[in-house]
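My questions all concern the structure below.
For this depiction, one protein chain was excluded, whereas all remaining protein chains were kept in their positions.
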Amino acid sequence: MNDANTQIPQGRFEIVVSGSGGQGIILGGKLLAETAAVYQGCQAAMVPCYGPEVRGGVSTAEIIIDSDPIDYPRITRPNILIAMSQEAMDRYAPMLGPDGLIIVNTTLVEDIPEPFEHVFKAPFTEMAVKMMKTPVVANMIALGALATLSRLIAPEALKLTLEKHVPSKVLDIDCMAVDQGVKIACKAYFGWQVS
Amino acid sequence: MNNDNIQLMQGNRACAEAALAAGMRFFAGYPITPSSEIADFLSSALPAVGGNFIQMEDEIASMGAIIGASLTGIKTMTATSGPGFTLMQELIGFAALCEIPCVIVNVQRGGPSTGLPTSPAQADVMQCKWGSHGDYPMVVLSPSSVRETFDLTIHAFNIAEELRTPVILLSDEIVGHLYERIRIPDISNLSLIDRKRPTKPPPGRYEIYHTSEPDGIPCIPDIGTGFHCHITGLIHGKDGFPTRDPDKVRDLLKRLHGKIDSRKRRICLMEKREMEDARIVLCSFGATARSCFQVVREGRLEGLKIGGINLKTLWPFPDFVFQELPKSVETVVVCEMNQGQVAGLVRQATGNRLKVVGINKCSGTIITPGEIRSAIDRPI
Partner (left out) sequence: MLSTGLSEIKRHLRTHRLPHIWCPGCGNGIITQAFLRAVEALCLDPDKTVIVSGIGCSSRVVEYLDFDTVHTAHGRAIPLATGIKIVSPQLTVVVLAGDGDIAAIGGNHFIHAARRNIDLTVIIFDNFTYGMTGGQYSPLTPKGERTATSPAGSVESPFDICELAKGAGATFIARSTTWHAFDLVHLISRGIDHHGFSVIDVIAGCHINYGKRNQRETAVKMLRWQKEHGVPIDIFRQLPEKEKKDLFPIGIIHSSSRPEYTDAYTKVARSGLNE
């Protein structure tokens, strides 16, 4: 499933997907890690972090993708942050290195910290509601964008993973959302490389 | 499942999958964070393989149910976390004394009391050994990864069956909730142990707790097979009936300890890394071992003479490991999310020969590689 556009990282790679409970954050993290582990031949780990709330509260998936076996499974200095809410942005942006990539859900994030060079902004939630008639696939748009920008996973592999985890009646909508993410990311005005 | 079955799997799920692979066919439990995924999965997976799942009224009852079911000869398991584990202690003692195989999973969370339900801790090490009243042996295994969770769950059932004893799988919130890439081993190649049973009722009275060796394992029949066994939580003789005869009492308690202690080297599993010329050894277990190995890996790249030990068996405590360390070792640094429960055991094992230092953290967060590194970079 490694198409020409996928680039297996050499060494350790850390990603944070964060937002609020109910946004499908943990599912998104799981899909990302599983796609890397099963289809891209990488080592992968995902740690879900959440509070006692079933809905609301900060919900975070920490994902490690590595060409070698993973010892420490938690993030130390993330390379990518998907910030689906303001709280997520505030909490995790300071952990990123200056060369990190931030993917921002501008529907729910207003303040974006200054020093970052690589910031990809899109109103994921608004797009999901407008195009797919539901906010719950905002996470899939973000993942599509991440796949394209980072080239860590192939969008088609992501869809294969989705097929295993989501009911068939919503699979089409999820895949459409991934495609939307790919589409907008292709128009990104900057190039960003897995380093 | 085939040979090449690569999945992203959660630690708790790996525990449940391994239990099924080991032949576990009865699970009783009570909902509690962070162990609930195990029960959730088994509630549908067990009936699919002809097994039974039940959600009991509390953890005391869950423990009782798995003991009862085990008495009929099937492999049984329960899973819980701190508060529930505390309730289970009463009948864990019963299972240890009556030599009833079963596996108890404790996915540790922050304590004491209700504590930190969604945060990790490793503070139940001593409770595992001393949680029930009286002096009894215990086997406690501690996984640090999803794959280890799978392997140690199989190991737990094998020890429980072979030694006729309850075995505790001591996981933690991080390992239990962690998703990792895992290649599920071919189940038909797993080596599985079943408890020994008498084949037919011998003439006369059968002594269910008879062993020919003082540290032997009795061949107790399954109930419902015509032996008319008597199982009691009272101290009993070889015939299973209560006794206060001092010799018989002593013999039983000695044998209970002996059957575990005499097999310590086989029960105790561990992973050692970069030990050959190590001056500093980072010793840990569970999730924290991952941080230690990260430090060892990075330290070696910088030329530090540093090694690591991940203790996969915590009880019986593998004191021999610390008595047989390479001569180069000067300091053992024990990292654990508690106030120093294992560090104390390591000190006991090393006597005064080595410096033993603890890195302890009880804040509901994992000890990071950075924290370990800065602690060992300071003059110890």
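Chains here go by letter, A and B, matching the order in which they are written, and residues are numbered from 1 within each.
The working rule: a residue touches a chain if its C-beta (ideal position, glycine included) is under 8 Å from a C-beta of that chain, and two chains touch if they have at least 3 such contacts.
These numbers were taken from a predicted model, which means no experiment stands behind them.
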Across the complex, visible chains touched by the hidden chain are B
Give the residue, chosen from B:P112, B:G134, B:P214 or B:P242, that touches the chain omitted from the document. B:P242
Give the residue, chosen from B:R197, B:H228, B:R279 or B:R353, that touches the chain omitted from the document. B:H228
Could you tell me which of B:T76, B:S144 or B:N158 touches the chain that is not displayed? B:T76
With the full complex in mind, choose from B:A16, B:I38 or B:A61 the residue touching the hidden chain. B:A61
Residues of chain B in contact with the chain that isn't shown? 25-26, 28, 44, 47-48, 52, 54, 56-58, 60-72, 74, 76, 90-91, 94, 205, 223-234, 241-242
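One rule holds in what follows: only the chains that are shown with their structure count from here on.
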Mind checking the centre-to-centre distance between chain A and chain B? Centres are C-alpha means, answer in whole Å. 36
Show which residues of chain B lie in contact with chain A when the two form their complex. 6-8, 117-118, 145, 174, 177-181, 287, 290-291, 293-294, 297, 366, 368-370
Chain B-touching residues of chain A, taken from the complex the two chains share: 29-30, 33-34, 37-38, 42-48, 50-52, 70-74, 76
